[in-house]
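Take a look at subunit A:
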Amino acid sequence: MPWLSTLMGVSVLGALGVTLVRNDKLAKQFTLVVSLIVLALTVAMAVQFSPNGDKFQFAETYDWIPQFGVHYGVAVDGIALVLILLSAILVPIVVLASWHDAEAGKRSVRTYFSLLLVLEAMMIGVFAATDVFLFYVFFEAMLIPMYFMIGSYGGAQRSYAAVKFLLYSLFGGLLMLVAVIALYTIAGKGTFMFSDLVGTIQDVTTQKWLFLGFFIAFAIKAPLWPFHTWLPDAAAQAPAGAAVLLVGVLDKVGTYGMLRFCLELFPDAAKFFTPLVITLSVIGIVYGAIVAIGQTDMKRLIAYTSVSHFGFIAMGVFAMTTSAGSGATLYMVNHGFSTGALFLIAGFLIYRRGSQFIADYGGVQKVAPILAGTFLVAGLSSLSLPGLSTFVSEFMVLTGTYQRYVVPAVIATVGVILAAIYILWMYQRTMNGPTAESVKSLPDLNAREKWVVAPLVALLLVFGFYPKPLLDVINPAVKDTLSSVSVTDPKPAVPVAQEGQ
Partner candidate 1 sequence: MTTHYLVLSALLFAIGGVGVLVRRNAIVVFMCVELMLNACNLAFVTFARQNGNLDGQLIAFFVMIVAAAEVVIGLAIIVTIFRTRRSASVDDVSLLKY
Partner candidate 2 sequence: MELYVPIVVLAVLAAGFAVFSVSIAPFTGPKRWNRAKLDAYECGIEPTPQPVGGGRFPLKYMITAMLFIVFDIEIIFLYPWAVAFDKLGVFGLVEMVLFIVTVLVAYAYVWRRRGLDWD
Partner candidate 3 sequence: MNNPGPTLSDFGHDPLWISIIKAIAIFVFLMLGVLMGVWTERKLISRMQHRYGPNRAGKFGLLQTVADGLKMGLKEDIMPRTVDKVIYFLAPVIIAVPAFLAFSVVPFGPMVWMFGHKTPLQLTDLPVAVLLVLATASIGVYGIVLAGWGSRSPYAILGGLRSSAQVVSYEIAMGLSFVAVFLQAGTLSTSEIVAKQASGGTWDIFGLSIPAPSWYVVSLIPSFLIYAITMLGETNRVPFDLPEGEGELVGGFHTEYASSLKFAMFMLAEYVNVFTVSAMAITLFFGGWRAPWPISLWDGANTGWWPMLWFFIKLVIAFGFFVWVRASLPRVRYDQLMAFGWKVLIPVNLAWILLAATFKALRMPEADRAIILTIGAVVIIGAFAIWLRFDTVNQRRREAKAAAIEEEFEQLREEPVAGGFPVPPLDAPHYHGVVPAARLNSDAAKEVTSGSN
Partner candidate 4 sequence: MNGTIQAPSIEYALLAPLLVVFGAAIVGVLVEAFAPRYLRSAIHLPLTLLSLAGAFALAVWQAIKGVPTKPAAMGAVAVDGPALFIWGTILILAFVSVLLIKDEEHFVGSAAAVPGSAEEEQSLVERAAHTEVYPLLLFAVGGMLLFPAANDLLVAFVALEVMSLPLYLLCGLARRRRLLSQEAAVKYFLLGAFSSAFFLYGTALLYGYAGSVDLAKINQALGSVGGQDTLLYIGAAMLGVGLLFKIGAAPFQAWKPDVYQGSPTPITALMASGTLVAAFGALLRVFWVGLGGLDWDWRPVFYGVAILTMVVGAILAITQTDIKRMLAYSSIAHGGFLLIGVIATGHTQAENTSALSGLLFYLVAYGFTTVGAFAVVTMVRDAGGEAWHLSRWAGLGKRSPLLAGTFAFFLLAFAGIPLTSGFFGKYAVFQAAVANGATPLVIIGVVASAIAAFFYVRVIVLMFFSDPAADGPSVVLPSRGTAAVVGIAALATVVLGVYPQPVLDLAHTAAQSLFVR
């Protein structure tokens, strides 16, 4: 069964279907159903994935544009699988969470959910693409629905944020386009299939240039310091649901791209640039954390925490140890859940009070204990409290990096401490203390919102104690990737699976 095409097809058909539904309420329900179907299908597919089988499974390859050597090629390995899974899980949650988002601005509800489903299809596509060109197409095309979601449904500064987001990404994407073209031309294979292109570029100088072309695009997308400036704007202005998908999934395409394309296609260049990337990552970790502390706007704060987290992921990717690589991949998934939860709960809070500013809150804990409690869990996952899933991944990244790069690993650890400051301080300012006048009448989470938060918290807890299923899937893929970069771990990897337990 063409699993991946089916997933995308269902999403796209769903999107079309939503536009045809005349009733807003029906449209929402329809969207939810479609996204749940996709989730079910994805889970079904994931179950059939054999971790120790072929590297790429569920492969489908058709010629798309033979003249350019472009194929419609999709397949998943462990890394892609977990990221697809992440997307599929987050979408229904976001649908549920955004139930009333679109209505606020008196804008078309159907369009919003339609865009959401289109975005889902593209997210699946971008992770599944095994053809570099196809990847690029999804990579760029993905911007458009997100652009409209931010621009049409976002906050006061939405159009500025949307344009900034689009132009940054587009610029990076266009540079990548040059690199893609150059890759194709220099490889001279007449095909864009990833598997055919791996190892074709031997010349190191060429590799460096092409690497830069890809890397800058991914770094902007990720976002890595200093390419991150669009993220706080976009994330702060986007509606909560869109922000979740943006930070939780879309940005992962950047780090995923680094892992998949930068490393495998240009191993020598990757090694050459590793110090630079690690440095940027470390700066990002510390910078993101420090700036986050200073934020007065909740969503911006969460956005900056993400900058910090993405620093960890990038560091993990480029540390080029199995442990760090697996950790980074796991981090991508966990970060999706944890940031998703943070954004959504913050979103609920903002929806109730109508303000994004931390200063407008205080003592919410007393009026809305469940909200505060889940917010605390999500926050703690963000600062990687042991027992929550993010801890596992962060720990793996740090140990993995430490094996090779001691100093950066040590400095990065500072980020963990800073994380504690920004999260707890924010929590303290909003949830603790005397109840602010304006939040006195805030209702607690309603049933729908509980259904939104519950799976996320559950997942954070489950994977915090038992990440093995994910790691089983991820590890072989990461090993495979690293072996194609011809890197071996400096010393036998710590049996990380047990670390987290």
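Candidate entries met the following condition: all candidates are chains of the complex that A comes from, given by their letters.
Worth pointing out:
Following the convention adopted for this analysis, contacts are C-beta pairs under 8 Å (C-beta built on N, C-alpha and C of every residue); 3 or more make two chains touch, one makes a residue touch a chain; residues count from 1.
Remember, predicted model here, so these are calculated numbers, not experimental data.
Only one entry among 1, 2, 3 or 4 touches subunit A in this complex, and that entry is 4. Looking at the complex, you find that subunit A touches candidate 4 at residues 64-68, 108, 111, 136-138, 140-141, 143-144, 147-148, 151-152, 158-159, 162-163, 166-167, 170-171, 174-175, 177-178, 181-182, 184-185.
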